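Of the protein chains in this complex, one is absent; all others appear in place.
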Amino acid sequence: MKITKYASPVIFYGFSGKLIPWLGALTALLLGVGLYLGLFVAPADYQQGESYRIMFIHVPSAWMSMFIYVVMAVAGAIGLVWKTKLSEILASACAPVGASFTLIALVTGALWGKPMWGAYWVWDARLTSELILLFLYIGFMALEASIDDPRRAARAAAVLALVGVVNIPIIHFSVEWWNTLHQPASVTKVGAPSIHPSMLAPLLLMAIGFKVYFVTIVLMRMRSTILLREKHTRWVNELLETKS
Amino acid sequence: MNWAEFFAMGGYGFYVWGTYAFATVVLVLNVIAPLRRRKAVMKMLRELSQITRGQVE
Partner (left out) sequence: MPDNPARSISKAPAPSLLRAAGCVFWRDLAVAWRRSADVLTPLVFFAIVVSLFPLGVGPEPNMLRTMAPGVLWVAALLATMLSLRRMFSHDYADGSLELLVLAPHPLTVMVLAKVAAHWVLTGIPLMLISPVLAVQLYLPGEAMGTLLLSLLVGTPVLSLLGSVGAALTLGLRGGGVLVSLLVLPLYTPILIFGAGAVASSATGIEAGALLSLMGAMLALALTFAPIATAAAIRISLD
């Protein structure tokens, strides 16, 4: 019963409003400590020198990009099956944040690639998968934007997200295979840095920090959409009067 | 540790700071976008409610 209680837009709106400042503070704390440990405390890697510090942004972003797509697809599926408004709104709020993390993973991957591989772009399996993931996010947002009716848009986009989420493992596997086939001999692959505890701590802190950040941003996005969708209800009108 | 050394990042300064700068910009934009959207939505809804109220009275 509790879930259906929070699934009601009115209660969700109030509850998330109270939650956002705390989540924002927690994000700042986690990322602050993570950055301090990552930039000042963790020692330089014996193979990659200081450049491995890019990992503290790149790896958590890559994790987030996949994680958010799955969240989006699950929310979309729940919206399709149970027709719950909130999960539809959640799915559409996820997309821009997920696309942002994918973009960060791509750009930082390129910036890491230059010192490691000698080129900004190498057709590395992980980078290529991220690139295709970015296209999937863009497709999701483009489809949603081109349908005027918000409910139809949400449901169509949810179907696309589900098809995408089934395909992501296949895409990943195929890209990995393709990469081993075409591995150019000149590329010296520097192995992933052997994770020392002093490197693992900032990595995990950044990863958790990004997760809390994601929740914060998604809640902020959802609140505006809820107001728009519920604009003809009494509670929104009352809210507008008390705030003006 | 001195600061110049810290910013140089062992010669990888451009790549490391480029990474952190890019991530910061994107993450900050993601905070600003919903805030601006909220403002715009609030303004629109308020105007809408004024119009409908005007019609009722």
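Some observations on this one:
Note that the chains are named A and B in the order they appear, and that numbering of residues resets to 1 at the start of each chain.
Going forward, a contact is a pair of C-beta atoms (placed from the backbone, for glycine too) under 8 Å apart; a residue touches a chain by one contact, two chains touch by 3 or more.
Note that the coordinates shown come from a computational prediction; the quantities given were computed from them, not determined experimentally.
Although it is not drawn, the missing chain touches A when the whole complex is taken into account. For the chain left out of this panel, the touching residue among A:58, A:85 or A:155 is A:155.
Only one residue in the set A:19, A:41, A:119 or A:166 touches the chain that does not appear here, and it is A:166. Touching the missing chain, out of A:175, A:207 or A:239, is residue A:175.
Across A:35, A:80 or A:199, the single residue that touches the chain missing here is A:80.
Contact residues of chain A toward the unshown chain are 80, 132, 135-136, 138-139, 142-143, 146-147, 152, 155-156, 159-160, 162-164, 166-167, 170-171, 173-175, 177-178, 181.
Operating definition for what follows: only the chains that are shown with their structure count from here on.
Centroids of chain A and chain B (each the mean of its C-alpha atoms) stand 16 Å apart. Within the complex formed with chain B, the residues of chain A that make contact are 39-40, 44, 49-51, 53-54, 57-58, 61, 96-97, 100, 103-104, 107-108, 111-112, 114-115, 213, 217, 220-221, 223-224, 227-228, 231, 236-237, 240-241, 243-244.
On the chain B side of its complex with chain A, the touching residues are 1, 6, 9-12, 15-16, 18-20, 22-23, 26-27, 29-31, 33-35, 37-38, 41-42, 45-46, 48-49.
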